[in-house]
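Presented below is the structure to which this report refers.
A single protein chain has been omitted from the complex, and every remaining protein chain is retained in its original position.
Order as written gives the chain letters A, B and C; numbering starts at 1 within each chain.
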Amino acid sequence: MTPDLSVKVGGLALRGPVLAASGTFGYGTEVPLLERRALAGMVSKGIFLKPRAGTAPPRIAETPSGMLNAIGLQGPGVDALISDYAPKWAAWDFPVLVNINGESASEYGELTARLDGVPGVAGFEINISCPNVEQGGMYFGNDTRAAAAVTEAVRRRTRLPVWVKLTPMVSDMGVIARAVEAAGADALSAVNTFVGMSMDLNAYRPRLSFRTGGLSGPAIRPLAVHLAHQAARAVDIPVIGVGGIMRAEDALEFLVAGCRAVQVGTATFVNPNAIAEVHDGIAAFMAAKGFASLADLPRFLPRD
Amino acid sequence: MTPDLSVKVGGLALRGPVLAASGTFGYGTEVPLLERRALAGMVSKGIFLKPRAGTAPPRIAETPSGMLNAIGLQGPGVDALISDYAPKWAAWDFPVLVNINGESASEYGELTARLDGVPGVAGFEINISCPNVEQGGMYFGNDTRAAAAVTEAVRRRTRLPVWVKLTPMVSDMGVIARAVEAAGADALSAVNTFVGMSMDLNAYRPRLSFRTGGLSGPAIRPLAVHLAHQAARAVDIPVIGVGGIMRAEDALEFLVAGCRAVQVGTATFVNPNAIAEVHDGIAAFMAAKGFASLADLPRFLPRD
Amino acid sequence: MFLTDAPLIEHRQVARDMWVLGFAAPEIAASVKAGQFVNIGLGPGPLLRRPFSVYRATGDRIEVVLKAVGAGTALMLAMREGDMVSCLGPLGHAFDLSGTARNVCLISGGLGVAPMPLAARDARAASLHVTWVHGARTASELCAETEGDEVILATDDGSAGFAGDVVAAAPDADLVLACGPNRMLAAVAQRWPHAQVAVETYMGCGTGVCLGCAVPLAGGGYDRACTEGPVYIASDIDWRALPSHLPYTVMSA
Partner (left out) sequence: MFLTDAPLIEHRQVARDMWVLGFAAPEIAASVKAGQFVNIGLGPGPLLRRPFSVYRATGDRIEVVLKAVGAGTALMLAMREGDMVSCLGPLGHAFDLSGTARNVCLISGGLGVAPMPLAARDARAASLHVTWVHGARTASELCAETEGDEVILATDDGSAGFAGDVVAAAPDADLVLACGPNRMLAAVAQRWPHAQVAVETYMGCGTGVCLGCAVPLAGGGYDRACTEGPVYIASDIDWRALPSHLPYTVMSA
């Protein structure tokens, strides 16, 4: 028998545990060659109220088993999102969450109000952690009070599922996780990219025009698994593991670490069908081990 | 002409910019096949007052472009260090700093007092950041006051150079860096390993018996370059860059980012002669660019 | 767009340090147009794929031309026949040869030769008179495989053909297609604002999702070299804002 891979995550019933991570799947209209049957859900590229041009090139630089990016949340703004993309999403057979960004708690709230009730918008993922915008997410992500304030601002404006995307650049993940849970989050996505820098030895300056960028890819996986595990131990709401998942085994590490679901990001750049291969690989693992559903998968969540 | 690679770092005049990182070079008696002419200095494996057995195996796990370790600061204790190793160091043509560890500020101070003046001990590197000992370094590393207190406790006991090895697991590197500088540090080593976790999909538990381990190797380089750069911009004392240096180009990234010198760790496990190859590669780069000394190398340290 | 494992079936040298690699990739070979590229994945090797213009496409085979500039290209040049790469393509928008032009001038600097054999093929198919102007720093770096009704060579040091850069060496034409260092393309844009140029950027995905390949537009904002590009009308690009520290610039005219 084929194992049941469906999961319930923060107010959504998903047909599988593998979602597309924000900023690595565009608005869902771009990625070619993916067998979408396996796609459990998608988080849109991060959006602001207003259109944003993004940062000057070079925007990406490869590093060992990883990549730095400083896209600067380039995007069309909420109006274009509502008119050009949401109608398409409404017709799809998987939920689309909008990754929302702002420079103040009220801006997050306003963005939520604009999107709440728009057909095609199934929920929100609050990006309190995008490290690429100087005045942006970073500030909220490692400040317990600010993170809670943003979560409340969004929570007050919608009944739809609210997920909070956590930043790894914190000294104690548990504290932030508990704070946003208390502020009304339905689930946590752990984690966003790590701030990094790489130097151009011809120009004697950073390879990225923005200087710093967010590190993603397999290089960060052991760090992301640890932070997702810390979050899962700190809260009762589900945690979605994100960071360096290329293959099913990588996703299973997050699930064993206590995550309810996972998001795949950079892997899609390398292999457009990565999400389907991760999904199928999890199914194969479960079948081989004789697990009927993900509820049977042993989790490592010790008391001590 | 061959470029002058000598540097002055926190009270020490070094024949080159490449040192051996703590815990990756033992007590200097182990590493075979290294052309020591290129070794500018060495930091000993971390030591405590008392002998320590270390953690149970498995102690290491490989990850993409990196490795997790949880050695648990296994070591013979300060008495054996003084009797068995310091005498050898006294005869070597490069300085040896002792990487000191403790569970309280006073323990750090006591350890310093024991080692100060022992022939062969050229200085101290305070490990406030070893993530592998539950009660150990971690606690100090991300607490500004505690980090400063430990630095003072050591500073009070010695006139020898005192370097502070910073932990990356902080939300603001600049704050800690300034605090330990104010407390009397002569230089900063940035950075130690990042806390990570990897799961064993047969046992459904972490691959390391200690559960978490410190991530080192090329995977962390872009994160380490950024943190070392932040530290270099925050303080006036020299910063020694550490993290993922395998080749000369990697070391040059740290130097361009504002570091005075570098330490090579994990690379030595893969290539016992890595330190010499990094040193020679830096010399070749300088010669090709026509730089007479490291003072000529352009640094990226903008005001803003 | 196709994703296929492609074995190396040939390599040959076409200039000093410059090699052509042939891979078996039938669907891509059958559908690729001049100016489009493939994104090549190496395993084991660097994480990200590496974009390469398709140089030739005959039968089941596509060819790319490259020099070793870093880890990925070095691995590719170390490959032996039978070794596999993962090949994603064809990607991006091709040169536009439709319209009323009667003659075309292909201008290539150094590795900018890459898209031109296909461009010459498609131009002949559209029965255009083809002039190909190819330049490099010095004679030994000129690609040996230029073709066309008329071929003009140029070298910076005058060791072969016209002494000077390709832009100065090139005649006017109804249609100008150019590829090479971004600095050279900026010069093309000066002389022929309506020329079609194939530009280069770093690429994360090659498929339009990562926004890593931003090309600054004269009208403001950015679009994606991998999707709206890599071929642009020269005057549409904000050349001052386009980074020019990519290897082509390091390596040629």
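Going forward, a residue touches a chain if its C-beta (ideal position, glycine included) is under 8 Å from a C-beta of that chain, and two chains touch if they have at least 3 such contacts.
The model shown is predicted, which means the values in this text are computed figures rather than measured ones.
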Key: Visible chains in contact with the missing one   = B, C
Ask   = Considering the whole complex, which of B:G16, B:G66, B:P168 or B:P222 touches the chain not shown?
value = B:G66
Key: Contact partner of the left-out chain, one of B:A13, B:A182 or B:V270   = B:V270
Note = Full-complex touch with the removed chain, picking from B:A56, B:A182, B:A287 or B:L301, is B:A56
Inquiry  = Tell me which stretches of subunit C touch the chain missing from the display.
reply    = 44-45, 75, 80
Ask   = Which residues does subunit B use to touch the chain missing from this display?
value = 23-26, 30-33, 45, 53-62, 65-67, 69, 71, 74, 200, 202-203, 209, 217-218, 266, 268-273
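The definition used in the following text is that only the chains that are shown with their structure count from here on.
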Message = Which chain is most central here if centres come from C-alpha coordinates alone?
response = A
Pair of chains whose C-beta contact count is the highest in the structure = A-B
Request  = List the centre-to-centre spacing of subunit B and subunit C in whole Å, with centres computed as mean CA coordinates.
outcome  = 46
Message = Report the inter-centroid distance (CA atoms only) between subunit A and subunit C in whole Å.
response = 36
Task = Could you please state the distance in Å, as a whole number, between where the Cα atoms of subunit A are centred and where those of subunit B are centred?
result = 34
Remark   = Contacts with two or more other chains occur in subunit A at residues 65-66, 217-218
